[in-house]
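Next up is a structure, given as structure tokens.
For this view, one protein chain was removed and the others were kept in their places.
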Amino acid sequence: MKIAGSAKLPFAAERAYAVMQDPLVLAKAIPGCDALEKTGEDEYRLKMKMVLASLSGSFEGKVRLTDSNPPRSFRMLVEGSGKIGFMKGDGLIQIASAPDGGVDISYEGDAQIGGTMAAVGNRMIDMTARMLIKRFFEKLAAEPA
Amino acid sequence: MNRTINLSVNGKRHTHQVEPRLLLIHYLREVVGLTGTHMGCETSLCGACTVEVNGKAVKSCTMFAVQADGADVVTVEGLAGPDGKLHPVQEAFWNEHALQCGFCTPGMIMVSKQILERNPDPTDREIREGLDGNLCRCTGYQHIVNAVRTAAKAGV
Amino acid sequence: MIANPFEYSTPATLAEALGLIADGAKPLSGGMSLIPMMKLRLASPEHLVDIARLPELNYIREENGELHIGAAVTHYDVESAPLLCGKCPLLAETAGHIGDIQVRNRGTLGGSVAHADPAADYPAALQALEAKIVLRSAAGERVVTAAEFFIDTFTTALEPGEIVTEVVVPVEPGLTGTSYQKCLQPASGFAIVGVAARVRRDGANFGAVQVGITGLTGTSYRATAVEQALVGKPATDETIRAAAAHAADGVEANSDLHASADYRTSLAVSYTTRALHSALSRSA
Partner (left out) sequence: MSTTFAPSTTKLEKLVGKRLRRREDPRLITGTATYVEDVKLPDMHHAVIVRSPHGAADIRSIDISKAKALPGVVAVFTGADIVGVGTVPCGASLPGLRRPDHHILAQDRVYLVGHPVAVVVATDRYIAADGADLVEVEYDIKQAVTDPEKALAPGAPAVHSQWPDNVAFTFHQNGGDIDAAFAEAEVVVKQRITSQRLVPNAMETRGVVADWKTNDRSLTLYTSTQIPHLARTLLAGMLGIEENRFRLIAPEVGGGFGSKLNVYSEEALTAWVSMKIGKPVKWIESRRENFMVTIHGRGHVDYFEIAAKRDGTILGLKLKLIQDLGAFHQLLTPVIPTLSVLMMPGLYNFRNIQAEVVGTFTNCVPTDAYRGAGRPEATHGIERMVDILAAELGMDPAEIRFKNFVRPDQFPFPTATGLNYDSGDYANTFQKALDTIDYHGLRKQQAEARAAGRLMGIGISTYGEICAMGPSVATPAGGWESATVKFEPSGKVTVLTGTSPHGQGQETSFAQLTADELGVPIDDIVVLHGDTSIVQYGIGTFGSRNTAVGGAALFYALQEIKEKLKKFGAAMLKAEEVELGDGVCLNPKTGESVTVQEIAGAAYRGVVIPPGMDPGMVVTKFWEPANFTYPFGAHIIVSEVDAETGDIEIKRYVAVDDIGNQLNPLLVDGQLHGGAAQGLGQALWEQGVYDDNGQLVTGEFMDYTMPRARMMPWIESSHTCTPSPVNPLGAKGVGEAGTIGSTPAMVNSVVDALSPLGVRHIDMPLTPEKIWKLTNGRNA
């Protein structure tokens, strides 16, 4: 399903771009992330635990950053699979300087889930994805400028 | 980690050691040996597994047997009298042809009994709303509504 | 469709239960949301603490103009208890819209509230009633309002180790009319949108109005823009229609297979209109 939205970060564009490329920051910001190890150029192995209401499950997968165009835009791909299913998010993230000195971030992409989660979680994909993205940007915003 | 549970099923006391994850429906079907209660889904939406726990209709696929410790459970097998006389809801289902393949029927009968216990003279609308938790793929529900209405007239 | 193994405890007291929960056990009440997830192995708690039968959580009583409802009270009891039907009909009416007979017989008020499903029915009523939610942990008790409690999709003010022990709603003052109107998703029975309205008249005008909405977005909310557009205005169809148009103000609507965001938003307006009409007609 299509995912699109926007967020604000209180950083200059270069800083905003840099935090989103920093594996240490990403490890803190990706909701449920237990570990993020570099496996290649702009590619990381991801371990995460997703807890949402009573649903919980561990996922292993990867994060990939591509199409880098600093400090304006890049693509981010997150995918993971585990016992309860798999998920995949792929989106273009664009950074624009805002008049308040921060940046406006806009994102647009696709989110998919599969496996058991998909069979019963249909009605929750959209709001869950939005909530997770919101948490992600909230964590980023808490980084030092 | 097994637990001992002690409950009454259709008036008979049972004591068993069970795993906490054992569903009540599996307990009834496989431990007690009463296979009239059926499992039609796993999301608590079809109602085929409906039994009565302490006088309340519940979905036995969405309850662990350990949660029924100490309870009085009634299944479809427990409705007819000791002489084999059918419960008025059973009789009405039979007379009105309220079943075809019969798989949903035990759950339908159990919930219909509850509908009538709480509302002895329901309207068709109230009957249909009362059946909200039970799916039937065969009858189109029309004869089931007739049966509940007939059972109401017979006085449950 | 079989759950992973778990340990199961049936503490005799709430204190004992909270001790286990503090150690990481998960509370099990009616299990209407948790057990299906466990059967699909989408949830695999290691230790369940059955709190449904604790007498300390099973009561409905009136105190100082408020109704106190224990967390383990079932939806059926909320729907049918004479005290609630008479003194807080909005909550009773809302309970009657949940799931089906079997689910209402087993599911509990506290369980549903704590689960905070964005499409659950109670939150709309609790928002409109400005309910208080009592939270307890081994460390103590605190009380939050419904508006504070429901934070986001399946996300509440509950801290680890804390459970909902009680919901407090006001004794509905005379002359107040209330209504819960729900557009249900026909497969699951969840709300696509649900709107709870409380209306008091002030002569020919609207007096105090509270509107709570569920299902539209990630969590329930008070539709304050609707309320503000009503208070002090003539109690007419036009006022209602104009006010209800604000039902989704400032809200990012959900989208799923059953209803796109635009459609949901439109339904929120329609059902807000219906709830207000219905509540108004029930107000003296």
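Observations on the structure shown:
In this document, chain identifiers A, B and C correspond to the written order of the chains, with residue numbering beginning at 1 in each.
Everything below uses one rule, namely that a residue touches a chain if its C-beta (ideal position, glycine included) is under 8 Å from a C-beta of that chain, and two chains touch if they have at least 3 such contacts.
Computed from a predicted structure; not experimentally measured.
Touched by the hidden chain within the whole complex are the displayed chains A, B, C. The hidden chain makes contact, of the residues C:P82, C:P186 or C:G203, with C:P186.
Even with one chain removed from view, subunit A keeps its contact list with that chain: residues 1, 81, 83, 85-86, 112-116, 118-120, 122-123.
One chain is missing from the display, and on subunit C it is touched by residues 1-2, 4-5, 40-41, 183, 186-188, 257-260, 263, 266-267, 270. Residues of subunit B in contact with the chain left out of this view: 19, 21-22, 29-30, 34-43, 45-46, 48, 75-77, 79-80, 86, 90, 93-95, 97, 99-106, 109, 124-125, 127-129, 131-132, 134-145.
Keep this in mind: only the chains that are shown with their structure count from here on.
Among the remaining chains, B is positioned farthest from subunit A, on the basis of C-alpha centroids.
Between the CA-based centres of subunit B and subunit C the separation comes to 28 Å, rounded to the whole angstrom. Rounded to whole angstrom, the centroid-to-centroid distance between subunit A and subunit B, based on C-alpha atoms, equals 47 Å. Inter-chain centre distance (subunit A to subunit C, centres taken as mean C-alpha positions): 31 Å. Residue positions of subunit B with contacts to 2 or more other chains are 43. Touching two or more other chains at once are residues 120 of subunit A. On the side of subunit B, the complex with subunit C involves touching residues 1, 3, 19-21, 23, 42-45, 47, 50, 56-59, 61-64, 66-67, 69, 111, 114-115, 130, 132-134. Residues 26, 33-34, 36-38, 40-45, 115-119, 152-155, 185, 188, 190, 217-218, 252, 254-258 of subunit C touch subunit A in their complex. Subunit C meets subunit B in the complex at residues 1-8, 10, 28, 31-32, 35-36, 38-40, 48, 50, 52, 76, 99-103, 105-106, 187-189.
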